[in-house]
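With one protein chain removed, the remaining protein chains of the complex are shown where they sit.
Which chain is which? They are A, B and C, in the order written, and residues in each are numbered from 1.
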Amino acid sequence: MLIFVLKRIGALVPVLAVVAVVVFLLMHITPGDAAAVMLGPEASAADVDALRQELGLNDPLYIQFFGWLGGVLTGDLGTSPFLGESVAAALLSHLGPTLSLAILAELFAILVAVPAGIIAARRRGTLIDQGFMGLTILGISVPSFLLGLFLILCFSVGLRWLPVAGYQPLSAGLVEHLRYLLLPALALGSMQAALIARMTRSSMLDVLGSNYMKTGKAKGLSDFALTYKHAFKNASLPVLTVVGQTFGSLVAGAAVVETVFNIPGIGQLIINSVDRRDLVVIQGAVLLIAVAYVLINLIIDILYGLLDPRVQVS
Amino acid sequence: MTNPALLTVTDLKTSFLTERGPVTAVDGVPFTVRRGETLGIVGESGCGKSVTADSIMRLLDEKDASYSGSVELNGRDLLSLPETEMRRARGSELAMIAQDSMSSLNPVFTIGNQVIEAITVHQKMSQKDAYRLAISLLERTGVPEPEHRMTQYPHELSGGLRQRILIAMALSGNPKLLIADEPTTALDVTTQAQILTLIRALQSSSDMASVLITHDLGVVAEMCDRVIVMYLGQVVEEADVDALFDSPQHPYTRGLLASIPEIDGDRSQPLNVIAGRVPTLHDVPTGCRFAERCDFATDKCRDSAPPLEDVTLETVDMLAGDATPRKVRCWNWRHIPMNTSATTAKAIR
Amino acid sequence: MTPQPLLEVRNLSKSFHGRRSGDAKVMKAVDDVSFDILPGETFGLVGESGCGKSTTGRALLRLIEPDSGSVSFQGQDLLKMPRKQLHSTRRQIQMVFQDPYSSLNPHRRVGVILDEALKIQYRLPRKQRTERVHRILDRVGFAEDYYYRFPHEMSGGQRQRIGVARALIVGPQLIICDEPVSALDVSIQSQVLNMLHDLQVELGLSYLFISHDLSVVRHISHRIAVMQKGRIVEQGPTDEIFSNPQHPYTRQLLDAIPASHPRLARERRTALTTPVS
Partner (left out) sequence: MTSFAPRSPLFPGMTADRRSLQLRRIRNNSQVMTGGSILLLILLIALIGPLLTPSGPYETDTPNRLLPPSTTNWFGTDNFGRDLFARVVSGSHVSLMVGFSVALITSGLGLVIGLVAAYFKTADRILMRILDGFMAFPAILLAIAIMAALGVQTENVIVALSLVFTPYVARVVRSSALVVKEQTYIESLRAQGASAYRVLWVNIAPNVLSPLLIQATFIFADSIITEAALSFLGAGVPPPEPSWGNILFDGKTLIFSAWWMTVFPGLTIMLVVLGINFLGDGLRDLLDPRHKSIRK
């Protein structure tokens, strides 16, 4: 098991290397001078020069890269010329709301989608199944920001049950915290829920049609034992994968949903930085999220190894 | 006849809904199995033999499949039992071993977990007792180092061992009827011989009857007391095993026996070929289902379907011993000369 | 006076390393295998799954590169041949595969599949190729319009006949048949076996016939080699091997074959249980 884990960690190195290169290059695919672009047309030549100096843009590319990488590895993501603080500090101060939102959305998605997927698979072809699957197509077709707008229109503008936008930290009380996060989490979690439900259903169907389910039925096992013991453990593997793979889009989706609901999270930080073309902050945020994604998938890989005895062998 | 019937299948029909319309994969199959007896069901792929097995156990998804007729086990019709009672019967009164031992065991649970589950689903006992019983079952089925096997996963075992595990699970409820669906098809010859010997030994130590489904007439010769031959969803011949090999009556059975290269056959002779191909279930011929491939077919064969005729009395003089049931589904069986194929050589010996 | 062998295999070996890198486990799939195939004969290679018989067949054609040994075809070593020469030698040695369902490209018509086989080996005008395809289709017993069929419109036996036609069309002298009938029903199997036999008589072909089924191998082969764990444990004329097996493994294999008649099965069981007095 230890070897398995170490190997998985080893496999991350090239992926992280590509991630680093891509993030680094973001600064350099800008048409023209990145420093000038960042400061805008009104900036003085002296200011641009100063920023170019500060960002090290005058050095050869590979020196810039290793300088930047060295910084990243020691936790130095650079300093934003607009915020006047380090990128790391800015990210840290915006992390809380994003994490709360993403976790809440993921919980909602899993709790709704997994049972729905199982029920749909067991009642394959019935109205319930068709209804659920219709809903999932709808879920996949409505992007989170749009669903957010519709939810605001319905629950905040129309019914006036919930606040239109804004954010209260957990320190303001759990109920208050949730009151502000409920709609954003629904908006963010629905597409995730749809994906998980479809995956659950299809992997359940694969498993339900398998020979070992037939053996189980021939043993005299009840439908319940078959579904929840034999099928679920097998079917949970692909579901786990889909949770891991879509975690990234969940976090990214959070960025968009935050804008809809004015939540001061990383997403809003990114969007504000896009307006300002603050590439340093964007680099840092993108890097943080990509690394988080890679780590989450590492954990999922290890879980996979624990659940499926065949994985460690091959 | 002293031995009463354990399983009586009458006019079993199993139909599926497919996108090209409904098909009847098993079409009016009758047979009986007596206590302690082994009945073979032979036929080529697509003849409905596996569906017959699944129908007896009612393993098919009843959303797609529908049954009619009756399957009486000890006088109780399994097809009309409520699902909860059927579930109690599965694994205790009748059990099954499947063909592909790799996919028939759940890959994410240990062997121990799966064998113990097969025990405790029908018998109330402590985990400890179940464990002990599981070990003894593995010993009975010739699994070496049973304690170690209990902790292993299916992919860590060989095909032969996995098949023994499946047999152990099937035996856990002391079934009266064992249905073996191509139990050795995926195995090598030497392993096949071991598994067949094991099944035979287990059967002789109890009065368990079995239904053995296979495409391999060699396995039939080794294992069965009586045989039914299936073609395109129907039984075309039923006979005592010796009688079937000595004097096959249906043209299809004869053709089948003559197509097999035998280990002691004449190598200089070309093998028999059954011309044409099996029609699909979507366009079943109106007359005899074998007519278009049969050398002896007449207009009558092509126009009207022959019944499964009881010919026990007419063929009894060919046999040395008691009259055992003999049935043929052919209009012309009386008129087909016997020396049409390689079977003759064997009948003489 | 024995005729000159068509194919001489000497000390052929192939090992596979364990999947895990740094794994010391080495599996000898083919271990010092030697045999000859004479013109016009069928050489049977039997053994159980994993014994290395299929690897041997593939190594001959360098579909798997063997580690050592030599394979000389008409006096020339295939294993030392430059790619270009190997390419044209493949006209002489063709292969027929086990699975009639995956051995034909589902997206191509039968005629195109056969035409492609020709195109790979010969530069011929289209008209000549088409003519040859039609001739070969006729030879394996298909009506002309099968040219336009797709593989999924055919039965397993028909597909396997197309597989044989694909091998035949380039005019080989040796065909390596890797379990050519084991995926087929018995009544279909006999069609293919008879056809292989007829083609041999007519065209003077040699076959390397790889199979796990001893009855089939016995029926079609002139000589047989028995493989176990990568090695040939016994080889000789078919009748000798079957009537007087020398190696214990051969005997074990022969004993395991199911009887051809229930009476023989009973006799064998009683012979086993009653002690010899």
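Note that in this section contacts are C-beta pairs under 8 Å (C-beta built on N, C-alpha and C of every residue); 3 or more make two chains touch, one makes a residue touch a chain.
As the structure is a computational prediction, the values presented were derived from the model and not from experiment.
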Among B:R20, B:R132, B:H155 or B:R334, which one touches the chain that has been omitted from the display? B:R20
Candidates C:R10, C:K28 or C:R90 - the one touching the absent chain: C:R90
Where does subunit A touch the missing chain, residue by residue? 14-19, 21-22, 26-27, 29-31, 37, 125, 137-138, 140-143, 145-146, 149-150, 152-153, 157, 164, 202, 209, 248-253, 255-256, 259-260, 270-271, 273-275, 277, 279, 282-283, 286, 289-291, 293-294
Residues of subunit C (touch criterion as defined above) contacting the omitted chain: 61, 63, 86-87, 90, 94-95, 97-99, 102-109, 116-117, 120-121, 143, 145, 148-150, 153, 163, 166, 170
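We take it that only the chains that are shown with their structure count from here on.
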If each protein chain is taken as a node and each touching pair as an edge, is the resulting graph a line, ring, star, complete or other? line
Which chains, taken as a pair, are joined by the highest number of C-beta contacts? B-C
CA centre of subunit B versus CA centre of subunit C: separation in Å? 32
Could you put a whole-Å number on the gap between the CA centroids of subunit A and subunit C? 54
Can you list the residues on subunit A that touch subunit B in the complex? 124-125, 210-212, 214-222, 225, 230, 233-234, 307-310, 313
Residues of subunit B touching subunit C in the complex: 44-45, 188-193, 196, 215-222, 224, 241-242, 245, 255-256, 259-265, 267, 270-274, 277, 346, 349
In the complex, the residues of subunit B that touch subunit A are 54, 57, 59, 63, 87-92, 95-96, 98, 100, 103-109, 117-118, 121-122, 153, 155, 166, 169-170, 173
